[in-house]
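As you look at this complex, bear in mind that one protein chain is not there, while each of the others sits in place.
On to subunit A.
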Amino acid sequence: MVKKRLPDWLNSPMWSSPTVTTSPPPKSRSLSPPPPPPSSSNDDRYGIGSYPSKSSSVTSSDSSLNEPHVPLPPPTSIKQEPTPKTRIRDSSTRSVNSDNDVSSSIEDVSRQAQLLEEIINIGELRQLCLLGIPDAAGIRSTVWKLLLAYLPTDKGLWSSELAKKRAQYKQFKENLLMNPTSFSMILNVSVASQSEITRTFEVSASLKNGDLSEGKGLLERSKIPHGEHPLSLGKTSIWNQFFQDSEIIEQIDRDVKRTHPDIPFFSGDSASSKANQESLKNILIIFAKLNPGIRYVQGMNELLAPLFYVFRNDPNEDSLVNAEADTFFCFVELISGFRDNFCQQLDNSIVGIRSTISRLSQLLKQHDEELWRHLEVNPQFYAFRWITLLLTQEFNFSDSLHIWDALLSDPEGPQETLLRVCCAMLILVRRRLLAGDFTANLKLLQSYPSTNVSQLLYLSNKLRSC
């Protein structure tokens, strides 16, 4: 379907004014009577008791949905619940979107309702999150965990699943982050005494060589199991692996220190930022060790940062403490979708980054041929960073969290959504691109101007199978 002209809605005056209407999701929800408040953080700030009456306001706005020029939901439906609405309006101010409080609050409510249910309908949750999750609600962490399939949809299973996963992470940490010296001490004990392996040697009955303070004579020599000595060049030697890994560990260390230097959460001298950096490093090291195929590639730290930030800022105490373990598994899930981008050998193949970039090009051609023809800039110059880092470097941190909401929640999958968002980014600045030449366009695209993110998400949603 080749378009000679832009569709009318793209040219509408809507884009020039700050108010953008976000259409409430088309599906009508049936809000069941609220169950008792769960143990997790989704507290009843929103007034659980008022849910049944909200359903009427929601369904009434459903009808006015189908055209893009959706006016704000009729004020009458909102006046029914003045008190809770004002509370919601106060608490859900999004930095970008202060005009949309009214319509977005309906979504907040329905999201809360979703999360409160015992069995969460993932499809509905995805629909709700397509245009972003409100910052103030503190539910982003839980929602992302659900979207990344870390938490099962059945709420009853949450605590057992979480306990299992966290224990697994602890195991990984113990096995993989261990120092070869301590490992060889364990070997020593098992060889010497055949008793249960312990790490504390203060009792040291097994150390036949004893302390420095007693007796004299030749020190006893003992055999080394499996040729494990520090200079060993054997492939299976833990020392050799340790030294090989130390290169990667150094690189990870350097990259973590450079992540988001402007955000105090990640950088700076405070104890908390050091602890955060330590956690980021641990996650990346364990990931590199468990995946010898892709190891660590520069840029993974950028993908990890938003995940860790969101989980670490979870109002739920339990989640906050275990943020590292949760982030690890969600990171694995996230990367698995984009694995092929990081593998250098696959660069030119059909699943590699080159072909993804050409798909973006095709998408642009499909939606906006005029721009596609005009744009001489090879998409590799700008799209590479957009795609591999999931747009974390193009927008400020809070905006990129919103974009990730959309990326993670889209049922089509993050890869497809990402291409649509990139396409939307190009279309949004089309006027400047059409007016500019190669150099100006290249400059513009490599430092993408800040823009209204919900506008962007709305547009990318529109581009879906258009």
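Everything that follows uses one rule, which is that a contact is a pair of C-beta atoms (placed from the backbone, for glycine too) under 8 Å apart; a residue touches a chain by one contact, two chains touch by 3 or more; residues count from 1.
Convention: contacts and distances are computed from a predicted model.
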| item | value |
| --- | --- |
| Choices "Vacuolar protein sorting-associated protein 29", "Ribosome production factor 2 homolog", "peptidylprolyl isomerase" or "Type-A response regulator" - which one is the UniProt name of the chain not shown | "Vacuolar protein sorting-associated protein 29" |
| Selected residue (touches chain absent from view) among A:A149, A:A167, A:I224 or A:L290 | A:I224 |
| Residue, one of A:P152, A:P180 or A:G337, that touches the chain absent here | A:P180 |
| Missing-chain contacts mapped onto subunit A | 179-182, 184-185, 188, 201, 204, 207, 209-224, 227, 229-233, 243 |
